[in-house]
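Handing you a structure now.
Only a single protein chain was left out; the remaining protein chains are all shown in position.
Moving on to subunit A:
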Amino acid sequence: MHEYPVTVQIVDIASETARKNNGRVRRIDLVVGEDSGFIGESIQMYFDVIAEGTLCEGAQLFIEGVKPQLRCEKCGKHFERKRFSFQCPYCGGDGEPTPIGKEFYVKSVELEVEDQ
C-alpha cells in the first residue's frame, strides 16, 4: 500500500522522460536508501501493474540500495549504525545522522527511440 503511490510517481517520471525523447522506457535505475522508508521489493511488486499501458510497460526496474551512515562528531568518520547504539567504532565518539541512506530518486532511464 505504502509503495503504491510512489511507484506511480516513478512511472510518471520515467514516462515523461520517454515522451520528451519520443521513445519507450526499457530500463529504469532507481536509488533507494534503506532509511528512505521505501522497500525496493515492494516497488518492484507494484511496478509491472502500474506500468501496464504506459510508456514504461515491459521495462526493467533496477534498484540500487544505499546503507545508512552516521557521521562521528568527534573524528568525522562515517560508519553504519549498530542496533541501539550511535557509537563510532573508530574512536567511541557519538554519531549524528547524515543524508546517506535517505536517497529516493530516479537516477536514469534507458529508452528505445525511433530513428529519425
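Methods note: a residue touches a chain if its C-beta (ideal position, glycine included) is under 8 Å from a C-beta of that chain, and two chains touch if they have at least 3 such contacts; residues count from 1.
Here is the rule we use: contacts and distances are computed from a predicted model.
Not every chain of the complex appears here, and the one that does not is recorded in UniProt as "Hydrogenase nickel incorporation protein HypB", selected from "Multisubunit potassium/proton antiporter PhaG subunit", "Hydrogenase nickel incorporation protein HypB", "Imidazole glycerol phosphate synthase subunit HisH" or "ABC transmembrane type-1 domain-containing protein".
On the side of subunit A, touch with the chain left out of the figure occurs at residues 1-2, 5-6, 9-10, 12-14, 17, 21, 23, 26, 30, 35-38, 83-84, 86, 94-97, 102, 104-115.
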